[in-house]
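Missing here: one protein chain of the complex. Every other protein chain is in place.
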Amino acid sequence: MNRKKILSLFLIVTLISSFFAGCKKEEASSTNSTEKIKISMTLMGGPKKPDTWFQKELGNKLNAEFDFIMLPGWEEKNVKTNLLMQDKDKMPDVLWFNGMGKEYTQWVEAGLLVDLIPLLKNTADKNILKKMTAEMLFPYYKDGKLYRIPTDIGGNGCCMSTFVRKDWLDKLGLEVPKTVDDFIKVARAFTKNDPDGNGKNDTYGFGGQNSGSVDWRAFSPIFYAYGYAPDFFGKYKDGTVKLGATVPETKQALIVLRDMYKEGLIEPTIFTGNDIGQLVSKNKIGMFYSWQSFYNPEDGTNKALKANVPNAELLPIDPIKGPEGFSADYPEPPGSWCYISVTSHAKDPQAVVNVLDKMMTKEIGMLNEYGEEGKHYKIENGKVVRTISEEEKNNLGLGSLGWIWFGPKLVEDPPQIAKLAEDRAKSANAARDRIHHFSLSVRDNMPTYMKHATEIDDMMNEVFVGIITGQKDISEYDKFVNAFYNKFEGHQIEKEATDLYNREQVEFEKFKEFYDKELKVQ
Amino acid sequence: MSEVNVLMNKKIVKKKNTSKKIWANICKYKYLYLLILPGFIHLLVFRYATMYGSIIAFKDYNMFKGIFESPWVGFKNFQDLFNTPKFPLVMKNTLIISLLKMIFGFPAPIILALLLNELKNLKFKKVTQTVVYLPHFISWVVFAGIIRAFLNPVDGFINEIIKVFTGGVPYDFLGSKSTFRSLLVVTDIYKGIGWGTIIYMAALAGVDPELYEAATIDGANLFQRMFYITLPSIKPVIMTLFILGLGGILNAGFEQIFLLYNDMVLPVADIIDTYIYRKGIKEAAYSLGAAAGMFKSVIALILVIITNKIANKIGEEGVW
């Protein structure tokens, strides 16, 4: 009986295996293309399917044979990348990565990456250089060498916005809030005047995202109105560069937030963890700071909210003005959040860069995003219309170059969304010196801060959350500032930050000169 | 002179005897050595051949230079670990959380197994067993989402009930320092209790039913039978699992805590592993991680060996 069962189990396995052997995927034909250059490349975005139609088609178009190595999900991708990079045989020719600052330094030290400047200059069309401004390249340029280029560029300064539930405003007869006082008033009305009309006191004026740790961006409407972001360095009135958490204005913002929380205007999961899409779509919060994409009617969160409340309307508004009339949106870092490098595994780095350069065209962009015209999409009234389903699209491998490909814009955004992006970019870029992303490496240039960063963050989060939720007295704030200067060498940190800030300006001028002379493409 | 000679002769004879005896022993047990051979080869190849990697705890490890080429730093990584300002706190939290889990989480499956054992309807028993082991298969990522959906103070199911009794005042389970550890223990038990009973159920299968019959005839009631027959018969398994479980005393459950903790409960929930993880995001703390790993291992090994010794001494069966 038992033996029979085991036997049948084995039979099933063999059957399944033979079934799979039968439908073996197509092997890329390599007979006629001895000249095709082989390029292995790591992928993070897109459907991450190996040996797809797209992969072959891309190879045909660029006269190359691609070997895509799929990186795993976000929690494990760095582990995989490190394993690939420490194995000289398995190292990809083209590496996509993000973060990994320390590893990147080690790759450069170990000679695993190739300097891209001469290679980019030698390409036929210079597509990549055409796209790269001096501002984009500056953060990655060091000592005359460029070992990585930013990809997924295309954001123009800000990807977030303050949102208000327009339908709630209308229902309660309120105006769009402009100042902090307005903001509190609207939040109060949203909390207490039953804007959803269900007769229950179950709404909150203000809420926001938390993915395991407090995301201070979620509180931007208040913090930025007072001038500084707690988790960013910025140029203070006195000319020094300070951590936003330590300036007196931040204390004022904390008091405002504390009073709002005390009144019950802030949705509490902003401190304990939630999912912003769920939070917005379940019709409980009236104002929040989040992705501009929520404004798009095709966006998932927007759709889900409308499915729940048909007349709901998310309205992005200008940033809230503080007591000094200052206002700002979250500025995106310059350059990008992810990069590609060419590794020493590439036998002919110039040929690899040539292929990459040819990749950044509108033609390849369309192939990546939509596939082949007539087969996978058609153009109606100047608009691109897909003719295949989402799953077919994935199985074809469309979108595989997501987060790698950059090039000319494929389709224009709807006008109201383009306008929103433009407006927010303006309000964000105006604040870049107060809410500052360092272009040069913080790791290399601010060792004192790096030493204490985790502890400072932990303490800031603990104290700030404690104050807002009323578990800690506001005097704890002064103790935090005290600890910052005395325990965590705050004065030294500020000195390093100020030096770095000033050096950036000088070095950027130098780089600009070099860029204009060597890299700029007319 | 002659005395010395005799002594030396004796020694040689003894030596010959012992080596002969060893050889004879090996011959006698040759099949046993044969049985252990595959496992032993596996041990050498997959465990000891890679063991050199643990030296990175004493090195400034650079993965791209290689383990051997990375420079030695002695005990610097350990000093860094013990000197981080948060180390006493995270160490304390690790111990408290894992002790709580041990105290409440260890007996839980035993009690459940005893209760399951008393179910008379075999079908019902099997179904119950199968159902209670289901939560083990829901990963923490998903389970954390469910916990949030249930406990959040805005519209969580549990809080809707609480609000009825408190007049609309919800309780923030995830944001409350005083109950967060209990939450960790309860969810941990919830997820693991059914899975934990399996091994006890296997052990209970070995108990002779005649023992029960005899005891019943002698007038033992159900509870007496439970205490004097069932429990002693699974005691060896309990001891084994307890001693081996002590080895995990510094693993308070990274994934669970990582997915549930937040800044409001950080002072009571931050454990060694989560702290190292947060440091790692900022500065790729491989050496620190390796030092923490080795520290945990040494503590675990010592604890397990000591408890095993004690168990053997007081007449209980240790693990070895």
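Should a chain be cited, it is by its letter among A and B, assigned in written order, with residues numbered from 1 in that chain.
To be clear about the criterion, a contact is a pair of C-beta atoms (placed from the backbone, for glycine too) under 8 Å apart; a residue touches a chain by one contact, two chains touch by 3 or more.
Methods note: contacts and distances are computed from a predicted model.
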Among "DNA replication and repair protein RecF", "CoA-transferase", "Carbohydrate ABC transporter membrane protein 2, CUT1 family" or "Hydrogenase", the UniProt name of the subunit that does not appear here: "Carbohydrate ABC transporter membrane protein 2, CUT1 family"
Hidden-chain contact residue, picked from the options A:D275, A:D318 or A:E507: A:D275
Sole residue of A:L112, A:I128 or A:C159 that reaches the chain not shown, by the stated touch rule: A:C159
Candidates B:V73, B:M91, B:I162 or B:A300 - the one touching the absent chain: B:A300
Residue numbers in subunit B that touch the chain omitted from display: 22, 25-26, 29, 31-36, 38-40, 42-43, 45-54, 56, 63, 67, 112, 115-116, 118-120, 124, 126-139, 141-143, 146, 149-150, 155, 157, 190, 194, 198-199, 201-210, 213, 216, 221-223, 236-237, 240-241, 244, 247, 281, 290, 294, 297-298, 300-301, 304, 317, 319-320
Residue numbers in subunit A that touch the chain omitted from display: 9-10, 13, 16-17, 20, 25, 48-51, 69-70, 72-76, 79-80, 83, 86-87, 89-90, 98-99, 152, 155, 159, 209, 211-213, 215, 217, 275-278, 281-283, 290-294, 296, 298-301, 303-308, 330, 332-333, 337, 390-391, 394-395, 402
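Methods note: only the chains that are shown with their structure count from here on.
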Subunit A and subunit B: spacing of chain centres that average the CA atoms, whole Å: 39
Contact footprint of subunit B on subunit A as seen in their complex: 82, 85-86, 99-103, 106-107, 109-110, 112, 201-202, 204, 210, 212-214, 267-269, 271-275, 282, 284, 443, 450, 453-455, 457-458, 461-462, 465-466, 469, 471, 487
Of subunit B, residues touching subunit A in the complex: 62-66, 84-86, 145, 148, 152-155, 168, 172, 174-175, 258-264, 266-267, 270, 275, 278-279, 281-284
